[in-house]
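Partial complex: the chains shown occupy the same locations as in the complete assembly.
Order as written gives the chain letters A, B, C and D; numbering starts at 1 within each chain.
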Amino acid sequence: MKMISEFTDHDRIEGQFLLGSVSKGVNANGGSYFSVELRDASGQITAKKWDATLQDEEIFVTGNVISLIGETNKYKDQLQLKILNAEVVPLEQIDVDRFVKAPPISKEELIKKFNSYVNSVKNVDCQKLLNYMINKFKDKLYSYPAAVSIHHEYSSGLLVHSLTMADIAAMLCPIYNADYDLVITGCLLHDMGKIIELEGPIVYKYSLEGKLLGHISIMCAEIRKAAEELKITSEIPLLLEHMILSHHGQPEFGSPVMPLTKEALLLSLIDNLDSKMVVVNKATEDLEPGSFSTKVFPLDNRSFYKPKK
Amino acid sequence: MKMISEFTDHDRIEGQFLLGSVSKGVNANGGSYFSVELRDASGQITAKKWDATLQDEEIFVTGNVISLIGETNKYKDQLQLKILNAEVVPLEQIDVDRFVKAPPISKEELIKKFNSYVNSVKNVDCQKLLNYMINKFKDKLYSYPAAVSIHHEYSSGLLVHSLTMADIAAMLCPIYNADYDLVITGCLLHDMGKIIELEGPIVYKYSLEGKLLGHISIMCAEIRKAAEELKITSEIPLLLEHMILSHHGQPEFGSPVMPLTKEALLLSLIDNLDSKMVVVNKATEDLEPGSFSTKVFPLDNRSFYKPKK
Amino acid sequence: MKMISEFTDHDRIEGQFLLGSVSKGVNANGGSYFSVELRDASGQITAKKWDATLQDEEIFVTGNVISLIGETNKYKDQLQLKILNAEVVPLEQIDVDRFVKAPPISKEELIKKFNSYVNSVKNVDCQKLLNYMINKFKDKLYSYPAAVSIHHEYSSGLLVHSLTMADIAAMLCPIYNADYDLVITGCLLHDMGKIIELEGPIVYKYSLEGKLLGHISIMCAEIRKAAEELKITSEIPLLLEHMILSHHGQPEFGSPVMPLTKEALLLSLIDNLDSKMVVVNKATEDLEPGSFSTKVFPLDNRSFYKPKK
Amino acid sequence: MKMISEFTDHDRIEGQFLLGSVSKGVNANGGSYFSVELRDASGQITAKKWDATLQDEEIFVTGNVISLIGETNKYKDQLQLKILNAEVVPLEQIDVDRFVKAPPISKEELIKKFNSYVNSVKNVDCQKLLNYMINKFKDKLYSYPAAVSIHHEYSSGLLVHSLTMADIAAMLCPIYNADYDLVITGCLLHDMGKIIELEGPIVYKYSLEGKLLGHISIMCAEIRKAAEELKITSEIPLLLEHMILSHHGQPEFGSPVMPLTKEALLLSLIDNLDSKMVVVNKATEDLEPGSFSTKVFPLDNRSFYKPKK
């Protein structure tokens, strides 16, 4: 099955596609039609379903994966797709590999790097908690994205984010004389609650637990539970719960307590730095040098300038 | 042993007292002395320790309970106490009953009322969680204050606050068609995390866990742990965790999520109402009609006016 | 004349309807048409006026009540109405009963309950002011809504809100030892300024006075005027003016002073509680258990979750 | 009786003085003494009352006017006063002229200027309201200060402020094509509510009405009452009430509505400008060129720099 980036003019297309934005119009003879955005990991294309039926109302919904038959044609020099037939693909039949970008390094490399960081931690209580959580979440840990959005998100985005933070932490701990074991454990665990907060095979959405509790409170409680089960009596679980709770830095960003240990402060600063740099990179990577990006919502809606070469 | 309210002039006094504010002065011949506030459940009195020794520095510390020998005298028509000898009372020898006010109703009545609310809850999962928590916290539940402060605080303040909220909730649930079992359970459990957040035999202070996690996150995690142990599979624990997390209403007041169910909203509104009314009552109850109170810190530092009769 | 809820297919319809949202489209042959929402107290329906004329521009305006002749038909299994002829109904000819929901209890019951609260107030100055205001505003007092919006608003919404607050106040005054007469009078009078702030026979809008002064300042001045006319010399009018001015609790919510008496604080807390609970109830009452509401603007745009049964 | 600026060494002093700051100390032989600041319109001086008696506690209170007998002496090259005897002067016996600075122009000039502005207003309803208010408040209007503070405040400060605003308004109305009558009337009336908000013969304090209502709501209600009495049916009273209510510009500065007419906006901008310029002038007028003032509380606690000459 062809990927979107491989389409040419007058192709007959069969395959699974994710529905992005969907709009409905009225055509010249009074009937209605759908104009939709189809996506796969290789790109996106505009498609039309003319003479929409009542059933189409339930098929053409943002976030659905549909299986379709169609034909490409050119309109104003741009390829588009005329949809002849479409149906919703049940969750279990979705061919996930068609929809998510591969991460910049292979998943195997990421897992290897993750394990190597786990092994670098010497404190036995940190190790116990890391292994407990890896054991509990590992399937999803290696595939989850870093945020609710498919746009430009890798599979393994959660892993990539945690590992970049660990890279930075490993370099900063000696500069600031911070406890390596605590900070690295914090980097690896801090966002794991997102595995419960988000759900979905391709397009991730907030789960009910995610909405009512948030990944921060979920993960804090998970560590508390694990520490009790593992009968850890040191201060380590408390320090890690605090690091999880405070890693967004401010109440208005979702942290019920502010960082009160050097290690919690460092974790929150690294998280802040990496999150913002990833956003600015996404916003500017495909930009022409010497021009401004579109407005970047998570950075106060600013447009970023890419300097001339 | 006499209580402070029973002192008369030229009494010889022996007994335990709590140290309120402490200040140190220099006397006429260059030595130093302590001027301190002594408290017990019946009132407070100013006391002097003249010719302070080096050891006195460690004895006269706000929050200590001291055992002293002294004599009362009058200064400008006011009784004060001259301390002849004082030493710090070890925690386990403190006679707690001397220091805490009795609640407005007896502790037995409160416990009876509490149990009656527990029994009025029909939902089995709510019941299980209530019984689990009562079992875990009961000793302290019946004696804890409602906040870090001895001033005007009852023993059993936590219980009094929870029960007043339950009284209001019982009346409001039918008006707003809210789930009685959820709201009552929320009233009874919402502040129980304070038993871990605060510590101390008489003067309560934030514990390390209290500072690093806060009673909201602590209690949310406790419910999550209990629900897993009790193998509860309904939505109830999630709804209660959400009610606990959101009961301060706003991120800037310590709630990482805002209320997202009718019952959580109602709980947070009742908590807000009772907390503020208790504060205004304390600030005005001994006030002369037709005058203003001193500034009330938790109510934006306002002074409240007590209307003329 | 049939109400909307009674329409069936191929009915011929004549009657008065309120125009909700209005949108204009271009039809296949270049002319324009209106697609509008018609409302009465029983429900709403989509209607089309094809081949719109220039005069139609002034008829099809949100908020107008129109008298129309039309025919129902089904489109995609949903009843809609084709408008053959329409004209604007002059204010004085509007059949108000077709447009407002009956309150949950009958208006007679509400008035009886209101009077009973008035009679329960013992303080003579409170009584004088209550009677003065009832006399001045009574016609509108018994029919006004509680806010600018027809959506889900009862006729008598203002009365319902004031009485619910009185119910809660009657229960809370003894708990907090607050002055019953002041708080009940405050509940009954606090929003009466809305009778001047809002205007309109069905769809209420802010009047010029409402926009330039607001109901809070209007009512405060009305009490001041009444007290002078009634030659009241006690503190009561001042205390009530203060309660009116401060009942929104914070400057940013429109109160130029914050509550500075126990009774003013209690009034503002009850108003806050009832206003929010009414909003959450409207947002969730028709919601499927286990689902989220649409975003609720007056509650920070949150979506509320209705627990499963 | 000598004014403070006329004191020399070894004077015997008799007369009335206002008590500024008061502090109490312990002297070498264990007794207590008062160190106080005495003020009159000509300046201030430090005074001591050695061997304070119990009665002195009620005499030496900030804001009291006392009648004293004392002797001047020099301490570290500075004149100070030793108080031999002091008693509180009853309100009706205070010699007010000793305590308030004369305004920069004479009160007669100010009244003349005020009347001339009143006469310049052509609109009959504005005129009626102006005359009504002048009649009601005139005694105090000509003597009130502009704010709660005796420091650097003139008698007639309220009048001076209103007239400076009128001067500026008279110049700005033609530039911005604003209604002269409305803006001038607004300038003359906008702060008249302070006559009810503040009280006191010398040291002005907030009255009970001032605290519970504020001068803005008081004056708005006064205009409403006057308009009804005067049977004015034009829009003028509403426009003036709105100007009064909104003249602080923002809810957080005490205005329940924001300016919604050109004239209300202009009034609030002139008030803002004059208030701040008066403050900066007071803070810098006695300052050495090339130095910074002390922190200026109403201007965000900034220190202002006075440029070198």
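The criterion applied here is as follows: a contact is a pair of C-beta atoms (placed from the backbone, for glycine too) under 8 Å apart; a residue touches a chain by one contact, two chains touch by 3 or more.
This structure is a prediction, so every number in the text was calculated from the model and none was measured.
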Number of copies constituting the complete assembly, 4 shown: 6
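Here, only the chains that are shown with their structure count from here on.
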Rotation in the CA alignment of subunit A with subunit C, degrees, nearest 5: 120
Interface numbering overlap (same over half, different under half) for subunit B and subunit D: different
Separation of subunit A from subunit D, taking each centre as the mean of its C-alpha atoms, in whole Å: 62
Residues of subunit C touching at least two other chains: 239, 260-261, 305
Topology of the chain contact graph, where touching chains are joined (line, ring, star, complete, other): other
Subunit C-facing residues of subunit A, complex: 26, 28-30, 54, 57, 208, 211-212
Interfacial residue positions of subunit D with respect to subunit C in the complex: 208-209, 211-214, 216-217, 220-222, 224-225, 228, 238-239, 241-242, 245, 251-252, 254-257, 260-261
Touching residues (chain side subunit C, partner subunit A) in the complex: 25, 27-28, 76-77, 292, 305
